[in-house]
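Here it is, the structure, as structure tokens.
Only a single protein chain was left out; the remaining protein chains are all shown in position.
By written order: A, B and C. Residues from 1 in each chain.
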Amino acid sequence: MSILYDEGQQAMAEETRRVLAARTDRARQLELLDRCGEWDETFWTTAVDQGWTALAVPEAFGGLGLGLIELGLVAQEAGRVVSGAPFLTYGHGAVCALLASEDEGLQSTWLPRLAKGEVKAAVAFAEESSPMQPHPSVEFRGGKLQGAKSGVAGGLAADIVVVSASAAEGPVLVLVEAGDVLERRAIRSFDNSRLFADMIFDGSPARVLVSGDAADEAALDIQAQMAVLAAHEQAGGAEAAMQAARDYALERRAFGQPIGAFQSIKHRIAELYGLVEIARANCIHAAARQGRGDFLEAAACARLSAIEAYDMATRDAVQIHGGSGVTWDGGLHLHMRRARSLAIELGNALFWEDLLAIELTGVAA
Amino acid sequence: MSILYDEGQQAMAEETRRVLAARTDRARQLELLDRCGEWDETFWTTAVDQGWTALAVPEAFGGLGLGLIELGLVAQEAGRVVSGAPFLTYGHGAVCALLASEDEGLQSTWLPRLAKGEVKAAVAFAEESSPMQPHPSVEFRGGKLQGAKSGVAGGLAADIVVVSASAAEGPVLVLVEAGDVLERRAIRSFDNSRLFADMIFDGSPARVLVSGDAADEAALDIQAQMAVLAAHEQAGGAEAAMQAARDYALERRAFGQPIGAFQSIKHRIAELYGLVEIARANCIHAAARQGRGDFLEAAACARLSAIEAYDMATRDAVQIHGGSGVTWDGGLHLHMRRARSLAIELGNALFWEDLLAIELTGVAA
Amino acid sequence: MTDLDVWQERARAWLASVEPEFGLRARAGLTQDEDLALGRRYMAAKHEAGFSGITIPIEFGGQGLSPLHKVLFDTLEAKAAMPIGYFGVSTAMPLPILIRYCDDKAWVRERVVAALRGEEIWCQLFSEPAAGSDLAGLRTKAEGGEQGWTINGQKLWTTFAQYSDYGILIARSDPTVPKHKGLTFFWVDMKAPGVTVRPFRLANGDIQCNEVFFDDVAVADSQRLGPIGGGFSVAMATLMIERYAASDADGFGPSIGAFVEMLRPLTINGKPALKDGRVRSVIARNHALRQGLDSIRRRAMLAMEAGMEPGPEGALNKLFSVRSRQKLSELALDLQGSAGLAYTEGAYTKADWASSWIGAPTMRQAGGADEMLLNTIAEKILGLPQDHRPDKGVPFNQIPA
Partner (left out) sequence: MTDLDVWQERARAWLASVEPEFGLRARAGLTQDEDLALGRRYMAAKHEAGFSGITIPIEFGGQGLSPLHKVLFDTLEAKAAMPIGYFGVSTAMPLPILIRYCDDKAWVRERVVAALRGEEIWCQLFSEPAAGSDLAGLRTKAEGGEQGWTINGQKLWTTFAQYSDYGILIARSDPTVPKHKGLTFFWVDMKAPGVTVRPFRLANGDIQCNEVFFDDVAVADSQRLGPIGGGFSVAMATLMIERYAASDADGFGPSIGAFVEMLRPLTINGKPALKDGRVRSVIARNHALRQGLDSIRRRAMLAMEAGMEPGPEGALNKLFSVRSRQKLSELALDLQGSAGLAYTEGAYTKADWASSWIGAPTMRQAGGADEMLLNTIAEKILGLPQDHRPDKGVPFNQIPA
């Protein structure tokens, strides 16, 4: 079954929105576009102060013991304001990887610090154009990593990195303390606050989290959980873009009336409303299915509808804004850029279509 | 280079349109939907009387020695009125097959009769869901055919049938005189005047037209030529549906104004205009490229854009007509049905996408 | 199990028990008249089993249960493909309107029970040749007043009028005021002198819609529902009742599962169709869309269960699901190639791709055209301005035809 947000969850969403509205600064966000390697520290300290980093960490490790539903609520609000750092999603990925591990030492070392926001994490699964690999080219031998991962979001700032690799005994997920043991090549991007980096491991020491089939399973589950959070961000961003279009259509006049009275505009915004609500419904449903047998299917639905909603909403919102949609200072391109970076991070639509098709047909591509 | 229709061609198009407008009867067309095995004899006698069957037959065989451009012009007009018989396209397929053959006896037997409209032809390439086969399951042994072909348009009325088959020495195209040597299983269809039949050959005598690699090449060229004619029909049908929507939008009033003043309606019709013109341009170009190295590519472009235009135009024209778009007597469903039958005959869009992708990338699917 | 779960299980069990007698297989090959007769028997059986008129108050012969009960039952019933189409309009809109607006309660109860048992059928006489999306543009005249009325004019698109005993009707009682204001609502006897019903055929071959002509039809003032000139708001109340009707994320066409099974044996260019990226994309995207609509519906049900008003996003279902059905059905035919050319008129739209395809445009009109739904979403949910309507505030008889 789907869920209705309860009162606590609703209150949390409202409080998150209020706090983020107060602490988000469009001018600062625009500046970040020109700076490779920087992020919105105000957003991140807010996230830490508000306890968002602790939300989905078990209480035993200093967290609040909540889950994807609550983290999704925050992600949706963060997406609405095009948040200036990727650490919540990938921190959750690291939390999931640690929880999938049986290494209590690693758990007790890192989970409390992740909950407190003392460390930032990245998750490095992608290699070149492929978001996940059945046989990663990165090798893990004798406690050390060798090879390269591509386009790691948050990679330029991460303190720890969860890496998928191939070991003699099969696939593994390992944990690397970033420090100076790895080379990070910054990717100058159209959305620089995502902190994308290629990572080159040349004998970097790493600790095993999960190995064998369990590693593959864990990687897919982690990817799906992060994708559900990204989908919430995308749905939030899509809604914000849709609302910007609505507001502009009410305010801007042409030919003697608000442009929202022209059906080409108003119907397009109504279509966006539909895409946003469908994506949001899939997001809520997916968050509620975490841990169940149909979670991957639900995550794929959320991801696909959220990608579509954000793409369509940014395309149409920019178009409806006319010239003012394409100025730098107007800032709508923040959403346009974020729609693209989030569509690429964690696997593009084709990747999720294939995953979902396997779930629905039992047939591999 | 593309071509401009010359004055003779333009006059021919206008005359064709005039004749067809005078001889087409919507009530008769609607009745044909309920009758399996019947066609619009008035359309066919008109086609014969006007010499359309002779257009692309060489003068040496009693034809006019023109080509795909002129036949395309007629097909476009026939598509506009949802013509009630499929014989022009498939007759041309048979002419092409005979011309590809080196058997002068067969040519002199059949080409003059095809030019005069004395015989009706069908082309049977499809087997089950596949429009063409690298290795047809129909076998040709000792002058006889064994096996089945599916969904042959015009099959219920054809006097001769061009069949693709596998022989000991490789692929062949053969000619069968239909008569009573084959079993035709009528397909009750949503567009009955297409005269679809499954054909079962159980030792039917047949004559070889082309064999070996030349047979495969000829089959592809015949398929492409017929597809270009079908694309002309589709473009004509799409234009007629678009114009019906335009006329209705000018006439029908709601909320005190013609519904064509509402942007949701007028913009949709403008988009249809674009799709129709793009399809038409591709059709004219393809017809002019017949015999050149890029003909298959041009044919695929024509086919793909014509399928898209006719589908979109019928979907939107019906929608714009509101309730009157879905009544039996209103007859717009004639276009909707024809859009579907023409999209399936001669290979669906996926088939042509793959052919075009091979031409453009050199990579098979 | 909650009470609701228990009730739902009971409904499921009852439906399963009668499915052999009334379901899809039993209906195969029946003429429309035979199917209607079977439907009447089904309705009687349903009434006896206590699943009729779920939301209608007990004192009027219904079950007096919640809209959620009704949604649950309707969903199960639709799956079983019972012969209920003939009674859909009849029981959905006219009965609640009678209950609300008609003073003779004993008579109303008789009508309600007869309609619920399939013994009598009601139709809804709203649309006209010149009044579809623009309902208030209707021209059928009601002349007279408290001493009695005379109806003249023509209705169109009246579903199953050919089988109807009664109808609810909206007509123009005053052409000198703006168009929304001069309308009055009545119930009429479809067998009364001067009423002529002409069934006509739809594009898919169905004969369920009618033209209905009123030629000096006498109607008593006691048949008036609501105040004189108050007909538009009664009509709007009628249309609002449809809001919680069972919605189907498949747009009343076949499911994605059916699409997958249809494709399983097929090939594209010699390779399994289910391995083709285009096919996989269509499966995945349409499934994601429909799952979203389903999640919206389930959230609405949870909200109703909790006594809350469901969100406005419930309005999206028809718009999105029917368009998905339309394109998926086209593709289903195309992918079958030659086999996609076959057509059986009247096949069940949830099980037959050709039937689903050819009926989809009708679904895009019925219950509000796409364009009207988009306007409603834009105006009512998003607060965007109404588009220009030159007839606004103009007396009806001064609007150019």
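A few comments on the model shown:
Everything below uses one rule, namely that contacts are C-beta pairs under 8 Å (C-beta built on N, C-alpha and C of every residue); 3 or more make two chains touch, one makes a residue touch a chain.
Everything numeric in this text was worked out from a predicted model, so none of it was measured.
Although one chain is omitted from the display, it touches the following shown chains in the full assembly: A, B, C.
Only one residue in the set A:40, A:233, A:277 or A:354 touches the chain that does not appear here, and it is A:354.
In the complete complex, the residue from B:304, B:326 or B:344 that touches the missing chain is B:304. When the whole complex is considered, the residue among A:44, A:196 or A:273 that touches the unshown chain is A:196. The missing chain lies against chain B, touching residues 1-4, 246, 249-250, 257-258, 260-263, 266-267, 269-271, 273-274, 277-279, 281-282, 284-285, 298, 300-302, 304-305, 308, 350, 352-354, 356-357, 360-361, 363-365.
Hidden from this view is one chain, which touches chain C at 268, 276-281, 387-388, 390. Of the residues in chain A, those that touch the hidden partner chain are 126, 128-131, 134, 150-151, 187-191, 194, 196, 198, 253-257, 261-262, 264-265, 311, 315, 318-319, 322-323, 325-330, 332-333, 336-337, 340-341, 343-344, 348-351, 353-354, 365.
Keep this in mind: only the chains that are shown with their structure count from here on.
For the pair chain A and chain B, the distance between C-alpha centroids works out to 50 Å. Among all residues of chain A, those that touch two or more other chains are 262-263, 267. Contact of a single residue of chain C with at least two other chains is seen at positions 371, 374, 387-388.
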